[in-house]
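A single protein chain has been removed from this complex, and every other one stays in its place.
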């Protein structure tokens, strides 16, 4: 059974669009915060610390699939229930359910990787990143057991 | 063959995160702009006009599936190639490919609906919306032919 | 003495830019939320309710002056202390101090108005708004006394 970590978000006026409902890209902002919060709650250090020690600069998304079932508006308090449903060699799957009380607003399944920077060539303006094997200590902190 | 409409976006410093790459929720902002731009280029009036005339307040997303294959950073010019790949009775499917020159950055497949407001009950704070059948004139403008 | 209402904000990874500090436009998002929260805490109904009853659709900013004294980054908890320092006939002045513990991050002084929509002309695409006199009941709720 996977650990569930909950992140709450009060929807603000400016999160809503002229149709007076949450503008959907904002859900991805909150999901990203919920993902980071999951690791924080499990004791994983902030990315600036993991970057210094292990080169890990974060967990970029490589695939995301979301479904929107109900709308939300400002004043609503949303609870984002987050868990990791799968650990692979160089990626992992996060599952999110966004609720307003007992009403499901949105669900999302993401594949993320742990990434580090690739050394830039001198004339490259791009900060290339690449996936690294999932760090064992993070898996352990997140409750993975064989 | 479906019509392709292209929307360009210059990535800005503030679109990037501490890993120095585009923060992924921003792609959904630009995709939403590309979706609206698709309709504008095909001659569909702005939503405030369609709302006044037909009650149509926009095209909320009900399902989105995106894959991120390369990173982008500020100074990059992204081209978002948008087309409609399917018309259903009360929904349609939009396909996006985000390119930097010949490099694919991200692809996304969305299901959207045309929506109008449902009359609020006096004590309801929520602006409920519901899907309506796809308007024939919009399908025609977008090049649909039987 | 004016009432102070505090709004807390946990800074997220995506709120920060490639310099790894909060991207400054985000402070204005949080200040706007703190402004709305001030009224909510004082018992002022949400804008969709005030719009239905009085035509008041919000409190747009007409003038803002901010000073940034320290940087913040993700993981920081910011407290935004908000108060109203002046009531004028058709505007009011809000003052914000953004703190991380005892360290001042940013201060801001804004002039806002209570606004309602002006009837659009049929061929106008613009949603014009205009300032109205400050509603007495809101001044009372916010602790104003002569």
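Lettered A, B and C in written order, each chain numbered from 1.
One rule holds in what follows: a residue touches a chain if its C-beta (ideal position, glycine included) is under 8 Å from a C-beta of that chain, and two chains touch if they have at least 3 such contacts.
These numbers come from a predicted model, not from an experiment.
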Any idea which chains on screen the missing one touches?
A, B, C
Of C:25, C:43 or C:133, which residue touches the hidden chain?
C:25
Looking at B:36, B:65, B:117 or B:139, which makes contact with the chain not pictured?
B:36
Among the options C:10, C:49, C:93 or C:129, the absent chain makes contact with C:129
Against the chain that's been left off, what residues of chain B make contact? List them.
10, 12-14, 20, 29, 32-33, 36, 40, 46-48, 58, 73-75
Interface with the unshown chain - residue positions in chain C:
17-21, 23-26, 28-29, 32, 47-48, 57-58, 60-69, 71, 73, 75, 115, 117, 125-129
Where the missing chain touches chain A, by residue
13-14, 16-18, 20, 23, 25, 46, 48-49, 73-74, 125, 127
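Quick note on the criterion: only the chains that are shown with their structure count from here on.
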Chain centre separation in whole Å, for chain C relative to chain A (CA means)
29
Roughly how far is chain A from chain B, centre to centre by C-alpha average, rounded to an integer in Å?
23
Which positions in chain C are in touch with at least two other chains?
13-14, 20, 46, 48, 74
